[in-house]
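Got a structure for you, questions after.
Removed: one protein chain of the complex. Kept in place: all other protein chains.
Take a look at subunit A:
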């Protein structure tokens, strides 16, 4: 129906008819802004009008609220240009027209005067054209001159006529809008007033509905669909509010009318813009709630489709359907069973078809997410109708069902004419679906599959699975378990992946029934075991499923192959495993016990035939693992292995698959950088693939196979109680190797529950060990010369110690083993537990020490300590060899002492024959020499002393005794007199002891003396030693021990002064005295012999290292010394003390002065200069220069100075330490300060 605002036309109808085509075409061309009241946003609006001839009947009577038929504007048309005519007829006509309008208080009018040139020409006596218009304005448009417009030459195509048209149209539009604003505003005010009266008793919703709908119609007429929709939404909300209030006890009278029982449920009709039939019902106040809702929604739907918002229709439809169901409940409207299902089903399909009718396929497919709810709702409703009407049972509907169906079909009524010709109309579908079991199945499956597909396509997997589960229930009802299984498994997988325990339990229960029907024994039993362990079920249910398993297990079957293997994780959980011995290492023949803690998940005690652990045996390559050493080192573990508590059915968060990480790859040619290859690489493919694997194996432990291994640990016939059970396995180790626990299999009748693998890996080791002997010192290191304990460890391994088994030690002379009768042997088991103790029998012969070992079983350890002593020398060894050893030792120790004070070491070996082997064992022990000795020669004039320093390098303290110094030469004349004849002395760790002997002789002795120092020692702490220890010896040589010269220095104060004074010169007198006659040692180049009168050249040097003295003049010189006893040479020089106090004398040094020999000088090399280190070249030069002064001081012997001149240089040679005795060594002289220059500074702070 084409509604347009009505505009009436009065006056010259012919004129209007001629203009009408132009007018109706021009009017909507340009939009006009419509300013609205109540702050509503202005709108651009294209105006159209329905121009009708003016009749008085058209004007609304008082109280008539119809808006659609309301004339918004009245136009009077005239062409009059003749004053006479105007006065005669037109004026009257207009007056009449105006009067009619006034009666109806209509103020929206317009007078149009059409002028045409043609008419003007015809009438010559015309008044100026303005006069007619002016007259009309004057007569009618009192202060409203705009109510009269002129339209010039409307049918001509001139610019003037165009202009005139535009002005006219603008005026017309403005007036129309003014009229709309005014009249609609008034209407709305009235409507509001009416609405405010809604609490009054007589108020009727239906009446109000009609009023507001009138407004909606007008908006729709004006193409303002949004505003029209608002009117319906307001009505909708108002009605809903009333229903809610009714529910809250605040009932309105008019509402009770809507509470009449539902008798018709023919669904929404959306194919007509206005369902006049329903509208009439409302108008007549005969509509039911469903009628009202249906009509309201059909109008909303129409407007929404005009607004091109079809998806809002689907969304609102779902809300409406839910809402209606609720409202009927709330209003306690009586509804026959199934009636609402029918209504909803029909409505869903109607909405869907309506949407499909206004959209193309692609749009529909793209907006499945908006429509799928309706599909799902329709499916649900059809399902419940099917159940209600007995269409989902095996036998089909019974008579009661059929009656119900007939009633339901009756409520549908006849099909509406609009859909009668549509093949797939909702009405036809429902009727067909309810007509037979087969038709129902077809329709239901179609709908379900379509819904599942839609849900799956838009990613609503969970919803799809839920519909699938309904479908599975349907199939189960229809005895089609094989079809149901797929859906149940699919749903179960989803629930498992997300860990929804209750859903898992419920679905599993359904699946169990399905599997039972299908005869999938293994799957059924597996599911049953899962259910039996499921604490979301009641105790009875759990027991039922457990019993199912037990019943099957105990069935008597003829065939043997009826073994059913199930996964153990639902039946029982392995909690811990406890090894004894705890380190899970046993020797061949030993016993291992394994204690399993199994948590039975079954609700009742289960009689288990056998529980077996399948063990994999491998020969261990790593022999170390098999040794007792490994065994003792790995004692930390307590032997308990805990297994991860993997709860069946709760693999949490398995579905958070990592996002696909892709990146682009370009490979360019290295030569010209052109693109060779491109691709996409998935970075985390390992993650994605692994996850998939694990999730696919979630529920289906069908891959469990029973391993058949040669090694099995078994435990038979016991009852597995619900909860924690402890099962102990015992095994005796046979073959050495590693045994890995692979599978745990519990057998209950025909049913085997298998734990396919142990994780973490559980292993035990069986080892076989060779017997072994170890000898090691108890202390960090062994010291030579004293008895110390060493530990013998015999690991018996696979050898059993018999009585009479001995260790045969071939004696090394330097290293005897000492025997104590009280020494004991301890026997330990391999796990270091003490087993027994027995005394040790040791027999020693000259060559062999034989140790009788106690009797011990295999895989035990025998331990005992023996004392051993290393004697560096024996009385029988020759001096020569002894010397060699000692020297060697000495050298070694010296070498080491350079870096740190280390002891010299000696390795000693001993050969041991063991009873288990024909081969001898060689044991090496390292001994350290605790002492280090040094000697030095001391002189006092001609008397000589030897000092020996013994240093204790060890950590121990010793007692030294019987020190002795012997001379090996054949000098019977030589006497060695000890200065300290104490027999015993302590020497503490890291300290030294000195021994001094005076050498006394009468006859001349050889130039060198061979000496041997020896001292007995024993550890300070030890008690009385029964065993005689060897003394420590040290051998050395003394050479050049005769004193040749005595040097004496004297300092005298200046003459007449009692003391030396600082700053004043004193005289220093050095006298050098020869003590012996010519000796062998003097025979060198310095000796000049003439006429049996020998002289030798010496050089002296006065050095004051402490800078106490200033030597004035020459400090050194060369003298010629007669080689005769008591020959004396004196040298004088002047020295000046620099400080006051007791000052030590300056040192006087004496050297042999070897004159230059050409042959000798050639051999002179850098080394020799270094050797004569006390003289530098400079000093020599000094000597040359000072020769004259030496002479001048009256030296007895003048040097052949000329001889020394030139490059060839003389050499200096130092004397051996014993050859020069300085009698003034460490003498001091008192020097007093000079009075005048002594300042004592005292600072007090």
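Just so it is clear, a contact is a pair of C-beta atoms (placed from the backbone, for glycine too) under 8 Å apart; a residue touches a chain by one contact, two chains touch by 3 or more; residues count from 1.
Note that in this section contacts and distances are computed from a predicted model.
Going by its UniProt record, the hidden chain of the complex is named "Trafficking protein particle complex subunit 2-like protein" among "NTF2 domain-containing protein", "UDP-arabinopyranose mutase", "Kynurenine--oxoglutarate transaminase 3" or "Trafficking protein particle complex subunit 2-like protein".
When you scan A:26, A:181, A:204 or A:369 for touch with the missing chain, the hit is A:369.
Between the chain not shown and the residues A:460, A:587 or A:1149, the one that touches is A:460. For the chain missing from the display, the contacting residue among A:498, A:863 or A:913 is A:498, taking the whole complex into account. Touching the chain that is not shown, out of A:449, A:506, A:774 or A:789: A:506 (per the contact rule at the top).
Per the touch definition above, the residue from A:141, A:325 or A:1065 contacting the chain not shown is A:325. Listed for subunit A, the residues touching the missing chain in the whole complex are 240, 244, 247, 318-319, 321-322, 325-326, 329-330, 369, 455, 458-463, 466, 495, 498-503, 506, 652-653, 655-656.
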